[in-house]
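Note that one protein chain of the assembly has been removed; the remaining protein chains are unaltered in position.
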């Protein structure tokens, strides 16, 4: 018997990825697709502008879109929720669901709340424990687990073994981010063809803050943020999917390139050890070619869940440079939530 | 009476820009277009795959392409040479011309030679004096003046007033470079559509070294390199023209954003003071909008000779971030050489 | 003394082209920029998302945007109107202005009205006479002159000398249309990168109908449509500006390729004879190279007002094929209206 999942914001780009990733999932099945009034009441295939290759899964295509309303939990006997709703409505809407059942959210709203885990299954699985305190604090039956911004995810995964092995003093990141990160209608073609845009609203703030919580130590139910500085510059480029991040980091220990490569290659975390269905193994793919990673060639590695790292160099003593890539709507969004839910399932939190 | 100029490598992309920029020039006129054996003997419009908007200037279209050979200097009574030939053949070929007449080169070969100026008219015009010693050293009638790599040019111009005003400890640059920088056939469309390539052969080495010579102090006919470290990561993106460079710099003095903006806005150098024909004025355009510079919108500012700077921010105490753009085949190549020749002309070195 | 022009829909893409084309115009000056309530009351440079290269003309940048309201005619002493407003509001709004002053419209609404000229200055200048009857019919002080759809314009100009010289039985056109034709936000980048869309709403209907009115004979103040069939297939491709149309036509007379080339090359119409400021001369540019016209290389020929024709071939006896290009927001929109107004000016209709 699979657990019944509801999807909030099911017609958008991340919502579509949820549907794609949950098709044939061994633990979960989609039992309710929820969206705003514009879509509610229509069949899913009429409400959604499906942008993924391949057809809408047949069962979903004919499903009626429900309004985003907690009534759906009882009506459809939902066991958990995946959320990809706009931040503006998330504080209230997500809470209303989390009172009833666990909710796994892509939305930024709750990420920095003290009792909410900002979770990457492969990086800080132990932070999932925070939900116990959260339930108590808030007197909820469910809880909220968030995953970080797609750009954060792309470079925090390789930063984890680097921090563990060498210590980090400071990090400078420059991103080249894909169009899908802005939503289907987010970037007009007139704006980006033969062009790039050196700015993404709100992104640098998230990228400079979220990694410190993720890489922080949990103690007494609270996260003590990691203590290094991050300087981020975020850019939009004409690529469909896959965020590239160029990382330059000052490390505490001396290192050689091969030390870093080895640390990245051998990195395993809970999802790999528990063989979670969506866990990429390896979670970090190191490429030795001088011209990789490339978005079109590498974004689907590990079914879109692996992080590809290349151009590893010691730029001067103690200064590491690498370029990494992950799929922003899979690893960086829907897939991250699904992996978090899988971890919760295995930890008996579902 | 205009001085007669010969162009080496006249059929390539930078060669075409030379022709475009010298059309109607007040000091210089094109008297010989030179290229390799493949093109020599043909009419220019048959030899060149003209890629610029607009037609080939009529006079040039019908000109016969000469072989790259110093005989052309006498046959065509050339007064100066512009060079955009491949590095592999430049050491010998450029020297053979420089024995006779001044030569202004885009090619990297002579850039780091002790007695050769690596010149950006707007940054280190005083380095032009080095040619006196060079002529003596080498016993040449002419001399070689080089201009830097197109990516170097894009960010060294704004770095100059910043160094002068605040001092520089270290610089981290991440470039997003246009396709034209690789030559017309350099990047296959299959390689770059819906993609980017996080590597450009030999580029990071140049970008990490050249600025230190350009920003160095001339003393006793020699340059003492500037003393700060540069860490460069160079990327190719699907943009036709215009290199974007994201710069993060540690400055020696405390600063506020407005201090930096003012220093950039008021910056003037010799070319502006001498009102050289190709000098942009201002040479640095500061944009306050959060989403500028953009290659397609800003690359032609100042006829492709200005540098646009935006996204100026104090990222933490003493750490400056800005994003800059310049046109890689105009400001970053042919236009840089032409401006250098104009400076030499005004300084009575032609 | 220049005539004072008002622009309806001044902040949109065609509106911006009007501003660009009227900058420094010898007959007309912009005296009012009008737009919807969303923009009215703001300064133009705050209301418009300027997408053209170069800056907004200084005088316009600071102008306050007026609401689209006929009061502006009196307040600003307007002599004529250029309109680029949405079809939904055009019937009422354009009429309200045309009661007062002549109006030159890009909008489709009035194009097929019996007493309204569907005018291309270079094709059917004699149709301008229809405005006399129109004024009487409608009891207006002004009148409406429309120009056709941008795709129609691209191929009707070369069809005119072909019809005159050889007669036309049928025409098949397949267009590959630029993104700007759909407006700035019209085509999301996610929809068109590495893709094309084989459909443009409402376009084929216009393209199959408008040319017959334009090429029709005016007699007794009425147009008798040309009598041949047009079959159109319209496609959107990832090109910023410039519509390409592949035309295959069955001609009444036998022809050789050179006959057609000559007819196209020597074609001149009223705007060329009157040397109107926006008239391209030649209006048709014939290219003999096998791989032209190309949008990026040829769209700005004649300042964006010329039509480039290539790939002229006799496909079988009596069947002609050619490929033509014109700039869809200049020749195909704002420039067409301006040229029509220039013609009216010279004909003492302003």
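Going in written order, the chains are labelled A, B and C, and every chain counts its residues from 1.
Here is the rule we use: a contact is a pair of C-beta atoms (placed from the backbone, for glycine too) under 8 Å apart; a residue touches a chain by one contact, two chains touch by 3 or more.
What you are looking at is a predicted structure, and each value in this text was computed from that prediction instead of being measured.
When you scan B:37, B:92, B:185 or B:288 for touch with the missing chain, the hit is B:185. Only one residue in the set C:75, C:88, C:114 or C:194 touches the chain that does not appear here, and it is C:194.
Counting over the whole complex, subunit A has residues 51, 53-54, 193-194, 296-297, 300 touching the chain that is not drawn. One chain is missing from the display, and on subunit B it is touched by residues 51, 179-180, 184-194, 238-240. Even with one chain removed from view, subunit C keeps its contact list with that chain: residues 172, 174, 176, 194-199, 201, 229, 231, 233, 235, 237-240, 244, 246, 248, 290-297, 310-311, 315-316, 319, 321, 323.
Note that only the chains that are shown with their structure count from here on.
Here the spacing of subunit B and subunit C, counted between their Cα centres, is 41 Å. In subunit C, the residues touching two or more other chains are 51, 193-194.
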